[in-house]
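One protein chain omitted, others in place.
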Amino acid sequence: MSARFWRWLADRWVMAVALLVLGYLSLPIVVVAGLSFNRPSSRLSYDFHEFTLDNWRNPCATSDMCDAVVRSVQIGFLATAVSTVLGTLMAFALVRHRFRGRAGINVLIFLPMATPELVMGTSLLALFVAAGVPQGFWTIVIAHVMFCVSFVVVTVKARLAGMDSRLEEAAMDLYASEWQTFRRVTLPLVLPGIVAAALLAFSLSFDDFIITNFNAGTTVTFPMYVWGAAQRGIPPQVNVIGTAMFAIALLLVLASTLRGRRARRAALPVAPAVGGAARRRS
Amino acid sequence: MGGTTVARETPAGDLRLANLTKRFGIFTAVDDLTLTIPQGSFFALLGASGCGKTTTLRMIAGLEEPTSGQVLLGDRDIARLRPYKRPVNTVFQSYALFPHLDIFENVAFGLRRRGIRQVDDQVARMLSLVQLDGYGRRRPAQLSGGQQQRVALARALINHPQVLLLDEPLGALDLKLRRQMQIELKRIQTEVGITFVHVTHDQEEAMTMADTVAVMNAGRIEQLGAPADIYEFPATAFVANFLGQSNLLAAEAAGTAGGEVPVTAHGARYSVPADRARVDRGPAHLGVRPEKLHLVGSADQVPAGHQHLTGVVSDASYVGVSTQYLLRTSWGSELSVFAANSGTTQRFAVGAEAVAHWDPRHAFLLPREPGEDDRTSPVLDEPVGAPS
């Protein structure tokens, strides 16, 4: 067997498996999108019965579902705002400062990411019950901030650590005060990391079920609505929301990719002087 | 482009470092450094990595606070001023251009931070000084290394600093570009007349550009002077082998006699003019540069007044402009000899016996630790003076 044959086989084989696995990963999305155009034969049926646009025309036919979506968005925004601020502050402290107790802080940040959600959910429930805190909207926000903070820290930290600290030194060397250096150099350079962290936090919060389920009291978020409906029969509008979420997220990703590409193109040489070197895009 | 392009606003005065010391924990990076850098000069701090040269530069820039000592600009101690309060700018290693700003804004950064609104003319003039007209709207990532280097220079110079610090500014460039930028930097320095303090580990770069070179080792300055003076008459064994290469023979000096210092090395007697001896009694290194050694076939070919020793050629490398020989002495050391391929000298094969001779006025005598042996450097590493 020649090496060329093996390489040929390895190339095709690995790629073929990869595409099959991607198909496996994408299949449910296709099904969700399809079911969003379904008129089910009965409440408890999960099979495709009849094509209809009704679900898209009237996504809020079951009004409590839309209430749940709105509530999830509200909680998502609040949890994102708070956890992004707290996490960013911590990331700055960890990357830019030396202090005692760093190891302890690192453990405190790492543990929530390694603990099963079930344990975090039940323990918070135990605390709220013992403290006599009524559960509802705000306990959900508290819980979501708690599990989002660590992810924000990790994301912002990666961006900050990858930033050349000489850039800040250069700014100060060029007459920028501490505040100006932060405003003109540090913040613009770290911002993509902070935005990424916020998006991550929002999606974690919006999609969380397990921890929310233990700390929601009678408040219903979108995942909890779906959970409850799974027992009673799922309204097809759930698939409309699922498809719309997917589409919005996909558009956001595509838009940011395109924007990145356009920004690079716009910055290409205005004066077509010695073009060769400048055309190296990276 | 005349010298009026960037006029100094206020007379600067010399930059003086007085007893400057920086410790990191128990490690002393800069050890009681005192030196004066005359206004308008091109000064190079030369040393291996970790010798304290960059720390010195960072203390002048204000990016590092001295443990003790002063940084004086004219009569003003600036050692404890914040970096943005100093009339000093830096060209950083690998440039540190702001990736999110275009070239124009990078160059204008310092002016804008000082509240200057009308920057267009100055930026345009600066970009043409560094020959980057028309590049203002590009991003740093779209420029080549040499162009980025020039942006970094323009970004610092536009502020008319009293002192410009250059931290290994050419380290990231390839050899050819580096040569070109060396000449360019020298030209710009002459034009703007600002004091340049240049940190580098590249001896050739330091010698090409600087008026004055300070060789640093372990936080201290080993020798300071004009490049030719340091090369021709190094002060220590470290300098003799850091700046170019030297053959250093372990010798014993016996005191000055009649304008000469007689020495004994490996059983033979030599002498060095008194004005080329850093010591005149006790253990010493007798030093001769490889290109100052000449090879002949036998002792009777040695010119009058030259001193010589005999050995066997153990290696001969033909490198174009010269041939580099290793000559094994009877006591086992290997001396480097560079013979110019001028067509007038005899070629020697490996294994041949040869006599190396030198003019005593090209030798020098350096202090030696008792017990220290010869310091010859058989590693042929791009020698200064032997153009490659």
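Just so it is clear, A and B label the chains in written order, and each chain counts residues from 1 on its own.
The rule is simple: a contact is a pair of C-beta atoms (placed from the backbone, for glycine too) under 8 Å apart; a residue touches a chain by one contact, two chains touch by 3 or more.
Here is the rule we use: contacts and distances are computed from a predicted model.
According to UniProt, the chain absent from the figure is "ABC transporter permease", selected among "ABC transporter permease", "Anti-anti-sigma factor", "Aspartate carbamoyltransferase" or "Planctomycete cytochrome C". Residue B:63 is the one among B:46, B:63, B:165 or B:199 that touches the chain not shown. The residue from A:39, A:96 or A:259 that touches the chain not shown here is A:96. Across A:53, A:70, A:111 or A:258, the single residue that touches the chain missing here is A:111.
Counting the whole complex, the residues of subunit A in touch with the unshown chain are 3, 6-7, 10-11, 13-15, 17-18, 21-22, 24-29, 31-32, 35, 46-48, 85-90, 92-99, 105, 108-109, 111-112, 114-120, 122-127, 129-130, 142-143, 145-146, 149-150, 153, 161, 164-166, 168-169, 172, 178-179, 181-182, 185-186, 203, 206-207, 209-210, 213-214, 222-223, 226-227, 230, 234, 238-239, 241-243, 245-246, 249-250, 253, 257.
The definition used in the following text is that only the chains that are shown with their structure count from here on.
The centroid of the Cα atoms in subunit A and the matching centroid in subunit B are 54 Å apart. Only residues 61-63, 82-84, 88-90, 92-94, 96-100, 102, 109-110, 113-114, 133-139, 141-144, 147, 155-156, 159 of subunit B touch subunit A when the two sit together in their complex. Contact residues of subunit A toward subunit B in the complex are 164, 166-167, 169-177, 180, 184-185, 188-189, 267-271, 273, 277-282.
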